[in-house]
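Starting off with a structure, shown below.
With one protein chain held back, the other chains of the complex are shown just where they sit.
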Amino acid sequence: MITRSMLAAASLAALIAAAPGAATAQGTIRIGMTAADIPLTHGQPDQGFEGNRFTGIPLYNALVEWDLTRGDRATPLRPGLALSWEVDAADRTKWVFRLRPGVKFHDGSDFNADAVVWNVRKVLDREAPQFDPRQVGVTATRMPTLRRAEKIDDLTVALYTAEPDSLLPINLTNLFMASPKHWEAKRAGAASAEAAWNAFAADPSGTGPFRMARFVPRERAEYVRNDAYWGDKAKADRIVLLPIPEANARTAALLSGQVDWIEAPAPDAVPQLRARGMRIESNTQPHVWPWQPCFVEGSPLADVRVRKAINLGIDREGLKTLLGGLMVPAIGTVQPGHPWWGNPSFRIRHDPAEARRLLAEAGYGPQRPLTIKVQISASGSGQMQPLPMNEFVQQNLKEIGVNVEFDVIEWNALFTNWRRGCRDASARGAHAINVSFAAMDPFFAMVRFWDSKMAPPTSNNWGFFSDPRFDAMVAEARQAFDPAARDAALAKLHAAGVDEALFIWIAHDVSPRAMSPRVRGFVQPQSWFVDLTLPYIQ
Amino acid sequence: MADGAASAKIGAAKPAGTAAAAELAVQAREAALKSQGYWAGVWKRLRRDPVTIACAAILLAMLAAIVFAPLIAPHDPYQGSMLRRLRPVGTPNHPLGTDELGRDMLTRLIFGGRLSWFMGITPVFLAFVIGTGLGVLAGYAGGGVNMLIMRTTDVFYAFPSVLLAVAISGALGAGTVNAILSLTLVFIPPVIRVAESVTTGVRNLDFVDAARASGAGAFTIIRVHILGNVLGPIFVYATSLVSVSMILASGLSFLGLGVTPPEPEWGLMLNTLRTAIYVNPTVAMLPGLCIFATSICFNLLSDGLRQAMDVRA
Partner (left out) sequence: MLTYLIRRVLYAIPIALSVGLVCFMLVHIAPGDPINAIVPADAPQELVDQIRRDYGLDKPLPIQFGIWLGRVVLGDLGTSLATGRPVWSDLSVAIVNTLRLAVTAALIGFVLGCVLGGLAGSFQGTVIDKLAVGLAVTGVSVPHYWLGMVMVILFSVTLNWLPAMGAGPGGSSDWAWDWQHVQHLILPAVTLSVIPMGIVTRTVRGIVAEILNQDFIQTLRGKGLTQRGIFLHVVKNAAPNTIAVIGLQLGYLMGGSILVETVFSWPGTGLLLNNAIFQRDLPVLQATILVLAMFFVALNLIVDLVQTALDPRIKRA
């Protein structure tokens, strides 16, 4: 029999359930990402580091990992699936990794040296059945010196590089270990290796702290805690990822309670977010938001005076106002005080008069105005607020007599073009490209841009910069296996890079995130990544 | 949205008997007089329609503002100061506030009107010219030419307009020229259909046969008899297309396919001001209001014209 109180309770429950975005379970964190689609989930995510952040690290592990548990210091490395590693004293191209025992993939199979070799071959060995050309781009470009892996025993594996490279362990944070057995099971039921990887992406198996519970392409990915994880178990029960590329839609989703956490809120919305009780998390980041110039003949930015002039023409403090203070002006890849700063003599500041003088010296002026074309995106991982920011810089440069045209394309396309170079048709005649990058390790911060061997398709030297002096400095850093010596070599490299104005440095992001007050335990490290095992819903 | 053909009203020219050149001249003069009478009637009816007058006045005022933009705009549309960003309506020196880069909204709206109107009117105008030409040709020539033109039109009619505009712009890439090109292609088919149907209607009348029999060339016949009757309905139809074109053009800019920054254009401004909704919603709404006002005025004007020209015999 239905009593009146039952009816009342039922209607109350219905009302509560009907409240938009009511979380369906305790301990479910719903996250709004800036990507337009779920980053690839087969082990090597696309969509830049936002991909690694949300579909790499939570589902998988790498041999070496970042320690993301604290935000008060620069993020160090820590053992991941490898307990220790060292370079062979006799042959410095050989690294030996001792693997963590007792680790199982989500599908139950064992993690061992065979799995490591298999994963190296998936991007480096064309003859391997698991070779996936689609995964090569994001992976190989981040570890260009790696050549092959060899099993020594079940828990020991050797990795070989083309030349001595002290940076290899850092690079390996990008190679995630996917389950070979699980893939082979998919391959048995698929028409091709490509179809197998697609099936694997829909039902992934890694060793990470979360398992995929549900995957709706383009709409959502749901993770559930991996209770059999080898490390510290996650506090949250479930994580839901939603792609919301539009800053306004993300902000509206948070304010209306549809999500608990959004990446990169619209800076103009921050005051209202705070007024509604949302928390804004941010921290210093090893992040650079630049224009990367094209150095090939015919590009106006091949002239160092033009590059310096453009650097001097930008009002970084004004840009900071545009972003509501959520930015640090960039006058180099790292900040003064960093071990790699090196004390360059070219002081980057806002000096329009000096900028005009340099431009005149380079032959540009009212009679012969300079027009440059920059390829940018409308959104994306680490791109901050690209349209207003770029428009602001465009306005700054107009004041020193430089006309800027934009070629606006989608983030993943821009990110792909970054690997193709300014000579490629995809650049569409752009003289500079606006792709933000992570600077937490020497390879990422400088080597991949300033080493002539890192030109496309090897890595991200998009502008084909080539200078033997810089190649020598990079080699010196690569071969310095002693940390202090390496830091000194990198400082020398950095100072030289700033003096040659090899980038148009504009901003450092502070990675703002907006969260509901119910999200507890979150730590924002000085890194592009976060540890999703720490937060939970109150 | 492009709804059906406008009714084709043919002038009061009456068929005549066998035609000598003089007869033809007399008829042409009569037709001209009668159509003068027709147009006078249209004008009289329009004058008595307050809504249409009001819309026409508003549009003319907008047009004047746009044309004289450099003279009347208080500031530079590209100059802004970060310290003055997103000021509200009513700020001294910035009556309509400032945008996200500190540029004066009133100035940006006036200059934005230039591009928005240009993107709205140019495709319709081009479609009007090209579509009328092809439609009249199809209607007059008949037979194989008609089949070719009309069937090709049918193929493009198979695409919903937004889809076609987005598809062509998407393939070609962003930019004002590409957007105008794609919008023109979207509007040509409806104009062709209207032009062809009107032309077919007129061409079969006796007086045209008579003119032909008397040796008048095709061009003369078209010019004297057909165009006069055809242009009216097409013009009315075209005015109703302007509002659609403007909304589509600003929609393309909203998606990032049309005008690129820093050019002021209402659709693009709507796009870049989206995030300002949390700080200053009124300013963020202004470009949308402009599009709406222009669009509704063109629609009402078009309705008024159609009513005035739609004489019930």
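Per-chain numbering from 1; labels A and B assigned in written order.
In this text, contacts are C-beta pairs under 8 Å (C-beta built on N, C-alpha and C of every residue); 3 or more make two chains touch, one makes a residue touch a chain.
Everything numeric in this text was worked out from a predicted model, so none of it was measured.
Q: Which of these, A:226, A:412 or A:434, touches the one chain of the complex that we don't see?
A: A:412
Q: Please pick, from A:162, A:216 or A:472, the residue that touches the omitted chain in the full complex.
A: Selected residue, touching the omitted chain: A:216.
Q: For the chain not shown, which residue from A:129, A:325, A:457 or A:517 touches it across the whole complex?
A: Residue touching the chain left out of view: A:457.
Q: Quick one: which of A:244, A:331, A:402 or A:495 touches the chain that's been left out?
A: Missing-chain contact among the listed residues: A:244.
Q: Residue-wise, where is subunit B in contact with the chain that is not depicted?
A: 1, 3, 151-152, 154-156, 158-163, 166-173, 243, 247, 250-251, 254-257, 267, 270, 274, 277, 281, 285, 288, 291-292, 295-296, 299-300, 303
Q: Which subunit A residues would touch the chain omitted from the figure, given the whole complex?
A: On the subunit A side, contact with the omitted chain comes from 14, 17-18, 20-21, 24, 36-37, 40, 46, 126, 133-134, 136-137, 194, 197-198, 201, 214, 216-220, 242, 244, 246, 248-249, 252-253, 255-258, 378, 409-410, 412-413, 416-417, 419-420, 425-426, 428, 457.
The criterion applied here is as follows: only the chains that are shown with their structure count from here on.
Q: With chain centres taken as the means of their Cα atoms, state the distance from subunit A to subunit B in Å.
A: 48
Q: Would you mind writing out the residues of subunit A in touch with subunit B in their complex?
A: Residues 246-248, 251, 266-269, 271-272, 315, 318-319, 321-322, 378, 385, 387-388, 390-392, 394-395, 398, 405-406, 408.
Q: What does subunit B use to touch subunit A in their complex?
A: Listed in rising order, the residues are 78-80, 82-83, 85-86, 100-101, 174, 256, 260-262, 272, 274-279.
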